[in-house]
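Every protein chain except one is present and positioned as in the full complex.
Every chain is named by a letter (A and B) in the order it is written, and numbering of its residues begins at 1.
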Amino acid sequence: MNSKKSTAYNNRLGIKGWVYAGKYTFERYLYLAHRLTGMGLIAYMLLHILETANRMRGVVAWEGLMGLFALPLFKMIEYALFAAAVFHALNGVRLLMTELGFFLGRPKEPVYPYSSSIKRHRPLTYIIMALASLIIILGGSSLFFP
Amino acid sequence: MRETRLWSWHLLVIPIIIVLLGLHFAIMHYAPVFYGVSVEEARNFETMIERGKSVSQLVLYILLLAAALYHGLYGLRGIIRELPMTPALGKIVDITVICVGLFIFAFGTYVTWWTFSYPVGG
Partner (left out) sequence: MSDKTTTPREITFRVRRFDPDVDTAPHWSEYRQHVHDGMTVLEALHQLKAEQEPTLSWRSSCRMGVCGSCGMFVNDLPQLACQTQVLHLGTDVVTIAPLPNYDNVKDLVPDLAPLIEKHAAVKPYIIYLDQIEIDSPTGEFIQTPDQREEFSQFTHCIKCGLCLAACPTVATDPLFLGPQALAQAYRYTADNRDCGMKERISAIDIFHGPYQCHLAGACSQACPKGVDPAFGIQLLKRALVLDSIGFGKKKPSVAKIMPLADVVKAIEEFAPPPRTV
């Protein structure tokens, strides 16, 4: 006989379950993007508060820093931050409303083909994503070509 | 505390963030559009100090600081605590996040206050 004690295999997906949205719905991808942009924003904000504190070290330190941030690399980072903030804010407004139960319709008997709160508010989702894309593109053009 | 209270604040501060962060971006990125000065000008030392000397700037920055910190750190704490951990470790995460939040808030407030009380002409 085999001596291995019979134990179940842990089939929990772990972080892969956050990151890999596979064949799930569009909103499942938005969840991932919202989480990534949220983490990016809070990381940026903490650094930003330390970085803008450089003003206390006087004009020279401040202007040096701003000179650095005027470099193309930092312009790109700044644009990424802007895009992240716009996406997070607009998708956040959608979540703010839907997580409080608005725009989801009313509960109803499940009859084939099933409808769902996610599908019912999808037009709103698409409008908001279109708006976010528009702002990100327009914002980018005025950022790069003032 | 009921989690509902903590989460309600996570959402309640959102309108504040939208308005103030929108304003912040307008000042920093769209200065040419809204204020008729170049982006570089908007970010140079004198303009920054000048801005910072108004009471409204002082109040609004501290408000943005508080609102965005609460919202962002509550979100971050949620993400961290969704990882598998014992309830004791969960408590430690909560306490750490609160301490970081309070420290950054105090520091940011101090910096804003420093700008506000910057001696004129020097």
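What we mean here is this: a residue touches a chain if its C-beta (ideal position, glycine included) is under 8 Å from a C-beta of that chain, and two chains touch if they have at least 3 such contacts.
Since this is a predicted model, take the numbers as computed values, not measurements.
Participant: For the chain that's been dropped from view, list the shown partners it touches.
Facilitator: A, B
Participant: Which of B:59, B:83 or B:98 sits in contact with the chain that's absent?
Facilitator: Considering the complete complex, B:83 is the one touching the chain left out.
Participant: At which residues does subunit A meet the chain that is not included here?
Facilitator: Subunit A touches the missing chain through residues 2, 4, 6-18, 22-25, 27-28, 30-31, 34-35, 95, 98-101, 104, 106-112, 114-118.
Participant: In the full complex, which bits of subunit B touch the chain not displayed? Write them out.
Facilitator: 2-5, 7-8, 78, 81-84, 90
Quick note on the criterion: only the chains that are shown with their structure count from here on.
Participant: Which part of subunit A faces subunit B closely enough to touch in the complex?
Facilitator: The contact residues of subunit A facing subunit B are 15, 35, 38-39, 41-42, 45-46, 49-50, 52-53, 55-56, 59, 62-63, 66, 69-70, 82, 85, 89, 92-93, 96, 99-100, 139, 142-143, 146.
Participant: Would you mind writing out the residues of subunit B in touch with subunit A in their complex?
Facilitator: Residue positions touching the partner: 11, 14, 17-18, 21, 25, 29-30, 32-33, 38-40, 43-45, 48-49, 65, 68-69, 72-73, 75-76, 79, 83, 100, 104, 107-108, 111, 114-115.
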